[in-house]
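Removed: one protein chain of the complex. Kept in place: all other protein chains.
What follows is chain A.
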């Protein structure tokens, strides 16, 4: 391709980018495998052996947690997928009055870290004292509803994952040509048969990818099981890895890595399956210019759809927020005497201020780095050769294999085993790197979506008018997608601020973020103080959002290009899904109507 000579000319630059991507994504995986065969903890002299594997697989806990994790992954995968399909269908195909609320609601739920839901539902679902039980008690029902253990984890995880699935599905659902359904009606099939024979199979690849992603997350999620499941004895894969690495004395890093290896293998297999599935069945995007998404007139059933939306909003957002805020104001949980004691105690705590500063650094710098890295890979991918694009595409999948606690573990190995990196352990840098890697799936999707909205012609016209590729990249494209970049930055920053799975193994008091501190307070039984700390974090995030929003507004006000993508579009497209499949022109020729 001649379109970006700069990138061709400086092959060095591309090589450097590939090396960076390799180090960030591939090295951790390799180090996890390496670690599984070491006899000594990271950084200490040791030998290669199979003890890690035998330890892990001789431990009977491994099998029960493996079973639990599979159960959780399948169950949460199914329920989150079903919920996501239901919401995508309500929004794209019905005239339910509240359907316009769904996308903003889902965006907020998607952006909110799982740690928040864990804390909030842990409180909400406390017998007698939780908000939910107080409400039940007040109307004379038994106030013993406990959101805990297996079903508690499943419930909270489903609420959270549903938002991710929704954003993967809503595009294909909106794009599906209504004529496909009508042709089936004309052919003599009723609505039910049409749904079974046409809607379901046409949407199957998209639905399948939702299930696979939900399954992967269900397999590796740490914070929800740790806070909601473990107190009731529900152990999963991730909590087991956590125990091996953090709570066993001495820590058994090899066994933890052996388990992590299983997870990596499962993810790689799933991704391979998914690619094969999608390669054969390329009709996910069944769009057409003539496709108007006319809603079905639901008649009496609209109230049901509205009710589903209201219930979800209550469970996934309204109640948790109320509970966290109320909880933060209760010095003793469940006793309705409100004061700011928690906050004053927090401000006196010598750990809090440094943690807040750390988190601010991680969020702001890490978010910017993740967005910049994603922008760079997306730009190179856009102009590079097909092989280069494939390679980068693959690397956008790798972070799925090193998520959460596994990434933390991998980075422990990497930083303690590689001599020159060792000095970085315990510093802000290592946590920052981990968080950047962890947040690239999100940032990458946002950047792809943003770039997709910048018409090729805009770039080409800039080049034709004599701009060099660098000037074009910076002057035209970056400027056009600046609002999207800011939105992506904000979202990435929020993800980073709420992430405690990655830093939990990496952080020492000097570099620990607020999220880890929140978790520790929660473990120590200071549930309301943990809530108060989270409220502080939320407050900071909201301030950041306001600032960025104002900046984006200013920029958009000045550069009012019609093709300039809006920040909202980027927000809606932050879906860590597969790179979208190009629609086939032959199937999209719905012409003008």
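We adopt the following convention: contacts are C-beta pairs under 8 Å (C-beta built on N, C-alpha and C of every residue); 3 or more make two chains touch, one makes a residue touch a chain; residues count from 1.
Note that in this section contacts and distances are computed from a predicted model.
Novice: One chain isn't displayed here; going by UniProt, is it "ATP-binding cassette domain-containing protein", "NAD-dependent formate dehydrogenase iron-sulfur protein", "Pyruvate ferredoxin oxidoreductase" or "ABC transporter permease"?
Specialist: UniProt lists the chain that is not shown as "ATP-binding cassette domain-containing protein".
Novice: Touch as defined at the start, partner being the missing chain; which of A:67, A:190 or A:539 qualifies?
Specialist: Hidden-chain contact among the options goes to A:190.
Novice: Specify the residue from the set A:177, A:223 or A:243 that touches the hidden chain.
Specialist: Once the missing chain is taken into account, the touching residue is A:177.
Novice: For a quick check of understanding: of A:201, A:509, A:525 or A:539, which residue touches the chain that isn't displayed?
Specialist: Hidden-chain contact among the options goes to A:201.
Novice: Which chain A residues would touch the chain omitted from the figure, given the whole complex?
Specialist: 177, 179-180, 182-190, 193, 197-198, 201-202, 204, 281-283, 286, 288, 290-291, 584, 586-587, 589-593
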